[in-house]
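To start, the structure under review is shown below, and the notes come after it.
Heads up, one of the protein chains got dropped from this complex, but the rest are sitting where they should.
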Amino acid sequence: MSEKDKKYTVVEAPEGYSAPGFFATTLDKAVGLARKNSLWPLPFATSCCGIEFMATMAAHYDLGRFGAERLSFSPRQADLLMVMGTIAKKMAPVVQQVYEQMAEPRWVIAVGACASSGGVFDTYSVLQGIDKVVPVDVYVPGCPPRPEQIIDGFMKIQELVGNEPLRRRYSPEYKEMLESYGIKIDK
Amino acid sequence: MINKQMEYNTLLQKLKDKFGDSILSADDAADFFTLVVASDIIKQLISFLKDEQNFIFLTDLCGIHYPEQEKELGVIYHLHNLVENKRIRLKTFVTKGNPQVDSIVSIFSGANWMERETFDFYGIDFVGHPNLKRILNVDFMDYHPMRKEYPLEDATRSDKDDRFFGR
Partner (left out) sequence: MKTINSEHHLDLTKEDEKVFSTLNLGPTHPATHGIFQNILTMNGETIVGAEQTIGYIHRAFEKIAERRPYYQITTLTDRLNYCSSPINNIGWHLAVEKLLGVETNKRIDYMRIIVMELARIADHLICNSVIGVDSGALTGFVYVFEEREKIYEIYEELCGARLTTNLGRVGGFDRDFSAVAIQKIRDVMKDLPKVLHEFEKLLMRNRIFMDRTINVGAISAERALNYGFTGPNLRAAGVDYDVRIQEPYSSYNDFDFVVPIGQNGDTYDRYCVRQTELWESIKLVNNALENLPEGKFNAEVPAFFMPPKEEVYSKMEPLISHFKMVMGEIDVPEKEIYKAVEGANGELGFYVVADGGRSPYRLHFRRPGFIYYQAFPEMITGAALSDAILTMSSMNVIAGELDA
């Protein structure tokens, strides 16, 4: 079999039962498959990591291949909040406000050392990690992380999205977690 | 070299003639001409330098804190004569109890934010500034962080384990 005849798998099919004419799987898996390949990120770029994100979106590393072609700067239309760069204490309420405005389901990725834990800047004005104000799903270390690392973080988010149970966002544990951050839940 | 020395001597003479005792010291040993002046004539001095000596460019304005001096807080101005390519540094010191310096926003519009930054970091009150409030730190901060008595880290942090940080 030559190189040209090899079949390319664009997306791995979830587990399920298939026969000629149909494919049966659970609803979670089907919805997760659709969601994970069409995540709309909100690039919350504050500093140097933002420039590495611009490099990731450009033609060389191309985050658009993973479905994140349409960047949304409006939180109402975004799924994934990518916080890239240092968050100062002045900016922390803004991050929380943007997170509150996003509709469920929403995920957060903290890109860079500063967003994960304050980074090099252990000072009076820098928030030591955004997980003090919003719940974070994936942390990407680096100062700044290479585009390959950002894409790796994005793929881990895709894993989380693909395997998420549908009722997770309505469970009492989730509500409790949001309340512990002081995040208001819209009804 | 000698020419520069003569130029600075003539400039110093002119300043001494005009301002007399308010010029506290003048120094050419640093990289360029440095003057320490009393804080009440700083605005007239800068105005004189801009209008009559061609120092038309304000390069920088910053603050400094020397806790062991009597006049602890200082403001340091760097001016640049673009016509003859000369620089000059002016320093003026005030006490912590009465940290008032005239604002030079009416002479150089660029001093606006630089004075706000100096106020934010050192607490120096610039008299006549149109909008003297904090610029880089949060508005409700109640101390001036660059003063030497305040620490770098956030004093209210509770999650750092002292064992790992050698304290």
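The first chain written gets the first letter, and so on, giving A and B; residue counts start at 1 in each chain.
By definition in this document, contacts are C-beta pairs under 8 Å (C-beta built on N, C-alpha and C of every residue); 3 or more make two chains touch, one makes a residue touch a chain.
Since the model is a prediction, treat every value here as computed from it, not as a measurement.
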Listed residues A:Gly67, A:Gly129, A:Pro144 or A:Gly162, member touching the removed chain: A:Pro144
Touch criterion as defined above, residue of A:Ala68, A:Met91 or A:Ala110 at the omitted chain: A:Met91
Where the missing chain touches chain A, by residue: 44, 46-48, 50-52, 54-55, 58-60, 73, 85-86, 88, 90-91, 94, 98, 120-121, 123-126, 143-144, 146
Missing-partner contacts on chain B, residue numbers: 29-32, 34, 56-60, 62, 64, 76, 78, 82, 85, 87, 89, 108-110, 112-114, 117, 121, 134-138, 145-146, 152
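Following the convention adopted for this analysis, only the chains that are shown with their structure count from here on.
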Where chain A and chain B are represented by their mean Cα positions, the distance between them in whole Å: 46
Parts of chain B lying in touch with chain A, wherever the complex brings them together: 136-138, 145, 150-155, 157, 159
Touch list for chain A against partner chain B, complex: 89-90, 122-125, 128
